[in-house]
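Left out: one protein chain. Kept in place: all the others.
Going by the order they are written in, the chains are A and B; count residues from 1 in each one.
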Amino acid sequence: MHKFIFKRLILLVPVLLGVSLLVFAIMSFTPGDPAQLILGENAPAPAVEALREEMGLNDPFIMRYANFVGNAVTGDMGRSYTTGREVATEIFDRFPNTLILAALGTIIAIVIGVPVGILSATRQYSWIDSSSMIMALLGVSMPNFWLGLMLILVFSVTLGWLPSGGFMGWSSLILPALTLGTGSAAIITRMTRSSMLEVIRQDYIRTARAKGVAENVVINKHALKNALIPVITVVGLQFGYLLGGAVLTETVYSWPGVGRMMVDAIRQKDSPTVLATVVFLATTFSLVNLSVDILYGFVDPRIKSQYA
Amino acid sequence: MKTVTKIAMTSVMAIALSACSGTPEQDTNTLVVAQNSDAKTLDPHTTNDNASSRVAAQIYSQLVEADEDMNIVPGLAASWTIVDEKTTDFKLRQGVKFHNGEELKASDVKFTLERMIASPTVAHITNAIDTIEVLDDYNVRITTKEPFGPLLHHLTHTASSILNEKAVLEAGANYGQNPIGTGPYKFTDWAAGDRINLTAFGDYYDGKQSIENVVFRNIVEGTNRAIALETGEVDISYDIEPIDKQNIATKDGLRLLEDEALSNGYFGMNVNKAPFNDQRVRQAVAYAINSQDIIDAVILGAGRPSNSPIGPKVFGYNPDAKQYAQNLEKARQLMAEAGYTSPINTSIWTNDNPVRVQIAQILQAQLREIGINMSIEVVEWGAFLDGTGRGDHDTYILSWTTVTGDADYGMYALFSSDTHGGAGNRSFYSNPRVDELLNQGRTSTDPDVRHAAYSELQALIQEEVPTITLYNSFQNAGMQDNITNFKLSPTGHHKLRGVEFVEG
Partner (left out) sequence: MSNEMTLDKAQTSETEVSAVRAAPKKRSQWAEVWHRLKRDKMALCGLAILTVVVFAAVFADFIADYETVVIAQNLGDRLQGPSAQYWLGTDEFGRDIFARMIHGSRVSLLVGVLSVSISIVLGGSLGAVAGYYGGKLDNVIMRVMDVFLAVPSILLAIAIVSALGANLINLMFAISISSIPSYARVVRASVLSIRDQEFIEAARAIGASDFRIILRHIIPNSLAPVIVQGALGVAGAILATAGLSFIGLGIQPPEPEWGAMLAGGRQYLRHAWHVTTFPGLAIMITILALNLLGDGLRDALDPRLKH
């Protein structure tokens, strides 16, 4: 098992190198001279050229990339072109905001998705099943930035119950977390239902039923445990997505998270910040996926044995 | 099913309840101000953007300051003497403390201004200065390279804030996040992207402020700023969107302040290129434009038509300069006189700023009426600056803010023969008389002489129209009724000094 984790961690290195190379190349193609951006439109040409030289922008691409990697390894992701602040510091300042939102969103998704999914499966073809499946489909189909705006329209603008954005006290967590949670809840509902259905049709469940075990015991004790294994994967993947991909929701709610930091940086052509945020979010995403795989190994002994 | 539903319901309720209990309370010890973006850095020498300056304006003071009518009043300098046309002596207030406990000395002034001149971002504000000489701890002498009339105006700029030498050197590259000033509020902490907290400075030279804490919140969306004001989450909200203004103005407990700012939007023509090398064509364009349409549709009424490249609040403004009003007949007649009887094709450059793109679309429609067909070239900002600097363009849309409140800043760069291209004169306009007047205004220290020069200058520009000023912008802020003494500064960098809550 340790070997497996180690191997996966090692594999992460080329992946992250690839990601950073990709984004670094993309940002290098971006039109606009960073030196000019830093100094502003009134800066004289010699000053801009001097800064270009100082920043190493005149070096060959490979050298600049190597420098970036070298610094990044020591935790130095450079300074933002617009704020002059250390990018790494700012990411760590903001990451808790992203994390809490993703965690709450995932909790909401589980709290809604798992029970509804089980309910649907145990009452397949009932009105509960069809209505929750329709709700789930709607949830999957709704653009989350639109859902966010609609929630703002109802709960902030019309009813005035909740703040519409920014971070001011716990009440500002509700709408963004709901927005994030809805899509994942829908996915988890569908996953739980199909996984449950698959398990219910297995022989051992039939046997249990035939032996006269009470239905709720069959479901809760026998079926649930096995049915939830694939659900865990989905939950983990969703958590990863919410951490790495909450860009739009953070934008809708002016949420001071890493995703919006990235979008703002893109608008301001602040490449060190863009680069660092993308690499950071990709790392987080990959680490969450890795943890899911490991967790999966623990809950499903069949898989665990493969790692031995 | 029931247990499952119950669990789901209770969890949701629990989250909702725990969340609601955390709502922040209103208190009169804290003033919450909302603006539409986060400050970039609080080092006034490395940025020039509004959001940063609006925070910096509370932390720092300048040698001299401008009041809300742009009159020069004493700041850190208690008084000043004009020694000769190039030399001004400033006498500093004694016992002024920086937020780190250091006392303000003439050496800090020298350090600050020299650092400023060395900074490419803001050097253009003080590059007229030749030397800064420390006479003694409280007296400092500023000498300009040439006689420079608007010196005091330039020293009122937020970028001319006086810094503490020791604090700057100690903080190094991190100074922007650890600012030390002499202003009424001192910096405490910064939640990037969200808020900046300031507290009243006990040793402020003009007395401690009655409000203990000031919070600058970053609320990007206009709707959200308006809602936050209405629900009382914020006390003052800068830049209310036009669509929300009516609500704020009429709602009980709220007030809307609106006033003319120092900015405008303008349309420029490259006078090196046909047909815009012909003054009659430029005048025809001026007659073809209905700027009220642009004001109504694009900036939603937040401005008014203008008769000058500078606004009424700027020193040197001439209210009698020519105001163009749409007159298509006259425009067509001028086009015919210039020899353009059949439609001509040309282009208009703008960067990807949505306001400018919309203006371009309206201008395109209006100029088609007089036989000028324009293609709209939307180019990225860097490319826009490059291209218009080289003169690749036929016409362009841009805006200008006369931050110093002095006509020199508002017109020199735009119309002088010295500043063709990237230095500001993107119309490549040249007129010896204009140059003469610009120099007269710049080098004279006599306000009457300067005013006369600028008045003639504006009349000339409005006659020859290398640029057409489309509108002068308004600015606004919404605020709670229980706040007094808040005034809009024409520069946009509103000062919160003296703002108080009224007992209610």
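Keep this in mind: a residue touches a chain if its C-beta (ideal position, glycine included) is under 8 Å from a C-beta of that chain, and two chains touch if they have at least 3 such contacts.
The structure presented is a predicted model; accordingly, all values stated were derived computationally and were not measured.
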item: Full-complex contact with the absent chain, from A:M27, A:L99, A:V213 or A:L295; value: A:M27
item: Contact residue for the chain not shown (choose from A:A50, A:M142 or A:I232); value: A:M142
item: Hidden partner chain, residues of subunit B it touches; value: 221-223, 226-227, 241, 243-244, 293, 296-297, 354, 357, 361, 378, 380
item: Interface with the unshown chain - residue positions in subunit A; value: 11, 14-16, 18-19, 22-23, 26-27, 29-31, 124, 137-138, 140-143, 145-146, 149-150, 152-153, 157, 194, 197-198, 230, 240-241, 244-245, 247-248, 251, 262-263, 266-267, 274, 278, 281-282, 285-286
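Definition applied: only the chains that are shown with their structure count from here on.
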item: Contact set on subunit A toward subunit B in their complex; value: 31-33, 36-45, 47-48, 51, 79, 82-86, 90, 93-94, 97, 104, 107-108, 111-112, 115-116, 118-119, 123, 128, 156-157, 160, 163-171, 173-174, 177, 254, 256-257, 260-261, 264
item: Residues of subunit B defined as touching subunit A within the complex; value: 1, 4-5, 7-8, 11-12, 15-16, 18-24, 40-41, 43, 46-48, 120-124, 173-174, 176-177, 191-194, 217-221, 223-224, 227-228, 231, 233, 380-383, 385, 422
